[in-house]
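Complex shown without one protein chain; remaining protein chains in place.
And now, chain A:
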Amino acid sequence: MSSKLKILVPLKRVIDFATKPRINKAGTGVETTGVKFSMNPFCDIALEESLRIREANKDIVEKIHAVSIGPTKAQDILRTALAKGADTSTLVDVGNEEVEPLIVAKLLQKVVEKEQSNLIILGKQAIDDDANQTGQILAGLLNWPQATNASKVEIDGTKVTVTREVDGGSDTLSAELPMIITADLRLNEPRYATLPNVMKAKKKPLEKLKSSDLGVELVSRLETLKVEEPPARAAGVKVGSVDELVSKLKEVKAI
């Protein structure tokens, strides 16, 4: 394998993290009409890391390819990725179908083969279903080494060293390419898409595929029974003096 990096960055379109999600009337999921969608923040971090690898290591990155699996609208986030610096992109249009991590990983496996990627950087999880599985399953399917929850990535030739945040300290892993890295929050701070690059991105390649083009059948193994809000917090009380405060706290066994 050549030592040049062909980075694949999978991106998911999710409800904007700054919007408060609401449960739909049927109680089967989250209301999506009239809601703002954006790139999953962890995916944005993964993309940023791929761009930084290219900037920090002259000439070692051959290509950064962004891929999204989602509705037609997911091309918006691919355009964003192209504006930020990805070279090419693929949309696997699955309509409004909810796709589970296993299927996502299977689709990604096909894209990896097609693009001959040797480094995959993806978000550790998507903020909508919080599954935190896709990277790991994909590593299993490809039988590649994986470093999850990365907070630092260093590249030296074909050797990749990843620092991960774990309870009580950090954990450093290294492996030879090909490899899968999932990005944690503190890995970096994503950039803005600049206006000239947004314009240029319109001319960059965006390939559109169906899941059938990749030979993967969309099947769901899980059934959502019900989605409900967590119980509302009870109202507080106002106290007039410290003594009253203390006795109230004792009453609720807080002290």
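The rule is simple: contacts are C-beta pairs under 8 Å (C-beta built on N, C-alpha and C of every residue); 3 or more make two chains touch, one makes a residue touch a chain; residues count from 1.
Keep in mind that, in the parts below, contacts and distances are computed from a predicted model.
Out of "Vacuolar protein sorting-associated protein", "Nucleolar protein 6", "N(6)-L-threonylcarbamoyladenine synthase" or "D-2-hydroxyglutarate dehydrogenase, mitochondrial", which one is the UniProt protein name for the chain not included here?
"D-2-hydroxyglutarate dehydrogenase, mitochondrial"
Going by the contact rule already stated, which one of A:23, A:185 or A:198 would touch the omitted chain in the full complex?
Among A:23, A:185 or A:198, only A:198 touches the chain that is not shown.
Out of A:19, A:32 or A:220, which residue would touch the omitted chain in the full complex?
Of all options in A:19, A:32 or A:220, contact with the hidden chain holds for A:19.
Just one of A:4, A:159 or A:248 touches the chain that is missing; which is it?
In the full complex, the listed residue that touches the missing chain is A:248.
By the contact criterion defined above, which parts of chain A meet the unshown chain? Give residue numbers in ascending order.
That gives, for chain A, the contact residues 16-19, 34, 36, 38-39, 41, 44, 77, 80, 83, 191-196, 198-199, 235-242, 245, 248-249.
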